[in-house]
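For this view, one protein chain was removed and the others were kept in their places.
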Amino acid sequence: MKLTVLYFAWVRERIGLPRETIETDAATVADLVEELRGREPRYELAFADLSALRVAVDQELADFDAPVRDVTEIAFFPPMTGG
Amino acid sequence: MKLTVLYFAWVRERIGLPRETIETDAATVADLVEELRGREPRYELAFADLSALRVAVDQELADFDAPVRDVTEIAFFPPMTGG
Amino acid sequence: MAVRVQQEDFDFGAEADAFAEGRADAGAVVTFTGLVRDRPDGGLREMEIEHYPAMTERAIAAIEAEAVSRWNLVDSLILHRYGRLRPGARIMMVATAAPHRADAFAAAEFLMDYLKSRAPFWKKEVTDAGAEWVAAQAEDEAALGRW
Partner (left out) sequence: MAVRVQQEDFDFGAEADAFAEGRADAGAVVTFTGLVRDRPDGGLREMEIEHYPAMTERAIAAIEAEAVSRWNLVDSLILHRYGRLRPGARIMMVATAAPHRADAFAAAEFLMDYLKSRAPFWKKEVTDAGAEWVAAQAEDEAALGRW
């Protein structure tokens, strides 16, 4: 399954790119995170503390146990600071 | 003792004038109200229900038992409805 | 800090803009504007606002001073009109500027609650059927209890 994965704010900076396409068989967002962590130290650093991260699945805020099946876009970012 | 007495909103309309100078020996605002009530039916009507009235003594909100000594201006009006 | 009581209309946008302009010390600006609301049946011809000139500005200034003592504000503005106003016309505005939004919001609500029930203004609605003084609402008096 092909997914677009986006990174924002310091997650983007730590990983060093704003988006990438990933081929994965992950069942949940948490599985995908595990996969990414195993890739390279910069991913391990970005995903070191999940409590400091938020995730959106197809542009809706979601939990880390959300299923990845039939999803086209997943975004990782720190807690929002708008307004 | 001479006092300027002012009336606003429906108090002014019932009494039929916006202000007048009154010669009085009233000790408190309540005494002054009693005196005014005794004057004419239009005063009796305006002061019929004190709970529907507010009073300012020298331009500060006050109670009906406030003393009148050394006061120059007393105003009677309904509860405010600004804003 | 500024208080203005006037018969003339005011330019809400220009006032709001001048108040908020370049406040690098503030972060949060809240404005409230009160407009003449028509009656549900659309029958309001005008609203007359009477006030007690000698008392108005000092009563408002006292309310403003109380707000300044309670919240961390960098500025505030209170503007209130009197006279005869058409439906949709501007009656008044308050503006507050603060480093944090909670202070700006709380101070603006406090100012409104107190202006509503403690500043010497009285509204009269004029319709084709006649004129009627607006009655004070129990909820407006009750709103003061939260501060």
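Just so it is clear, A, B and C label the chains in written order, and each chain counts residues from 1 on its own.
One rule holds in what follows: a contact is a pair of C-beta atoms (placed from the backbone, for glycine too) under 8 Å apart; a residue touches a chain by one contact, two chains touch by 3 or more.
Everything numeric in this text was worked out from a predicted model, so none of it was measured.
*Asks:* In the intact complex, which of the depicted chains does the undisplayed chain touch?
*Replies:* Touched by the chain not displayed, across the whole complex: A, C.
*Asks:* Please identify which residue in C:3, C:30, C:49 or C:119 touches the non-displayed chain.
*Replies:* In the full complex, the listed residue that touches the missing chain is C:30.
*Asks:* What residue numbers in chain C mark contact with the hidden partner chain?
*Replies:* That gives, for chain C, the contact residues 11-18, 20-38, 44, 87-88, 90, 99, 101-102, 104-105, 108-109, 112, 143.
*Asks:* Which positions on chain A touch the chain that was left off?
*Replies:* Residues 6, 8-10, 12, 56, 59-61, 73, 75, 77-83 of chain A touch the chain that is not shown.
Here, only the chains that are shown with their structure count from here on.
*Asks:* Just how far, in Å, is the C-alpha centre of chain C from the one of chain A?
*Replies:* 48
*Asks:* If you average the Cα atoms of chain A and of chain B to get two centres, how far apart are those centres in Å?
*Replies:* It comes to 72 Å between the two C-alpha centres.
*Asks:* What are the residues of chain A that contact at least two other chains?
*Replies:* None at all.
*Asks:* Could you list which residues of chain C touch at least two other chains?
*Replies:* Residue numbers touching two or more other chains: none in chain C.
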